[in-house]
Structures are given as C-alpha cells and as structure tokens.
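Contents: one structure, followed by commentary.
== chain A ==
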Amino acid sequence: MKKIKINSSLCVGCGRCEVFCTANHSASRDIYKAYTLEGLRGTNRIHLLEGNDGYAVQCRQCKHTPCVFACISGSMHVDPSSGAVINDTKKCVGCWSCIAACPNGCVFPYHEKDGTKYALKCDLCLSADGEPACVKACPNGALTLVEV
Partner candidate 1 sequence: MLYNEGRAHLPNGCAISGIIDTSGGLFSGSDIIESIALMHERSNGLGGGFAAYGIYPDHPDEYAIHVFYDDLKAQENVEAFLEKHFLIMLSERIPTRKNANIVRSPIIWRYFAQPLRNRVAVSGYDEEEYVARCVIHVNNDFDGAFVFSSGINMGAFKGVGYPEDIGEFYMLDNYHGYSWTAHGRFPTNTPGWWGGAHPFTLLDFSIVHNGEISSYDANRRYIEMYDYHCSLMTDTEVMTYLADMILRRHALPIHMLPKIFAAPMWEEIARMDDKSREEYETLRAVYAGALINGPFSIILGFNGGFMALNDRLKLRSMVTAKAGSKVYVASEESAIRRIEKNLDEIWTPRGGEPVIALVDENADIGRRRRVL
Partner candidate 2 sequence: MSISFQMPRYEVLRREDRCVKCRVCERQCANLVHRYDADLDKMIADEMQCVNCQRCVVMCPTRAIAIRRYPLEYRENANWTERAIVEIQRQAEGGGVLLSGMGSPDDKPVYWDHMMLNASQVTNPSIDPLREPMETSVMLGCKPDSVTLGADGSVKTKLPPQVRLSMPVMFSAMSFGSISLNAQKSMAIAAKKLGITFNTGEGGLHRDLEEYKDAAVVQVASGRFGVHTDYLSAGCMIEIKIGQGAKPGIGGHLPGRKVNADVSVTRMIPEGTDAISPAPHHDIYSIEDLRQLIFSLKEATEYKKPVCVKIAAVHNVAAIASGIVRAGADVIAIDGFRGGTGAAPTRFRDNVGIPVELALAAVDSRLRKEGIRQRVSLICCGSIRNSADIVKAVAIGADACYIASSALIAMGCHMCGTCFTGKCNWGIATQDERLTRRLNPEIASERLVNLLSAWNHEIMEMLGGMGLNSIEALRGNRLMLRGIGLNQKELDVLGIAHAGE
C-alpha cells in the first residue's frame, strides 16, 4: 500500500503543499478558483505546523485505524483497492468522533456554507488523479510517496 513519508528535516515550511492539496480536491482543480469561487480556503488535508523545526503533516494512514472504529456512520472506511482510510463525505454526519480518536490530529471539521458538516482527511488524492498533489508541490523532497 502506498503512504506519504515525511522527512521533517527537509521541510522548508513554505506551505505550498496546503495550496496544491486544496486545489486538487476542488472541482475546478484551479488554485485561484478553488480559493475564491469555490471558497475552499482551509480545506487542505495537509497542515503546516509552523515554528522552527516545523513540518507539514497529513493523515498517517494508521494500520490500526482508530478513526474507522470511532465512526458511528461507517463513512470512515478502508478503501479495499488502495488500503487507504477514506471518509465518504456524503455519508458522514459531522459528529467529530473521528477527530476525537485521530492520534495525529489529522482529521479536520468542515462546515459547508449550507450548514452540512463532515470530516476532512487526506485520501492520498485517490479522489483526484491518484498522484498526491502535496508530494508534487514540495520543493525540497520532504514528502515522498512510498510503498509500505
């Protein structure tokens, strides 16, 4: 199964990964439209934790899947083909149980304009083109897609 390895000593703290993550999960796949027309600022699934020796981190795809057990609706599930933990935002009711269970703080609450709520987490860009946008955007090789 493929996961994203993070070498924090190579993270230059630029935050590009956040921008390209947001764009790659937008309908338009265009950064400017994603931020302005689609109002997706802050929906990045990878977060830059600033400060010296800071780094960007996203879901670590834990093998023991604490969020899947915590999920009361079954929306948080292991995708059989890729083995990745993915949240079906259509099924999710936004109860945040997964957020209370995620040991790495990598699941995030999201409120649509119309009030619907669901949890956001990294899906290794399987919903997009399958090639993680953060890995491609990282200027310094801090994020690498590895077979585990």
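One rule holds for everything that comes next: a contact is a pair of C-beta atoms (placed from the backbone, for glycine too) under 8 Å apart; a residue touches a chain by one contact, two chains touch by 3 or more; residues count from 1.
The candidates came about this way: all candidates are chains of the complex that A comes from, given by their letters.
Please read all numbers here as calculations on a predicted model, not as lab measurements.
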{"item": "From 1 or 2, the one in contact with chain A within this complex", "value": "2"}
{"item": "Parts of chain A lying in touch with candidate 2, wherever the complex brings them together", "value": "9-16, 18-20, 23, 31-32, 35-36, 41, 48, 50, 52, 137, 139-142"}
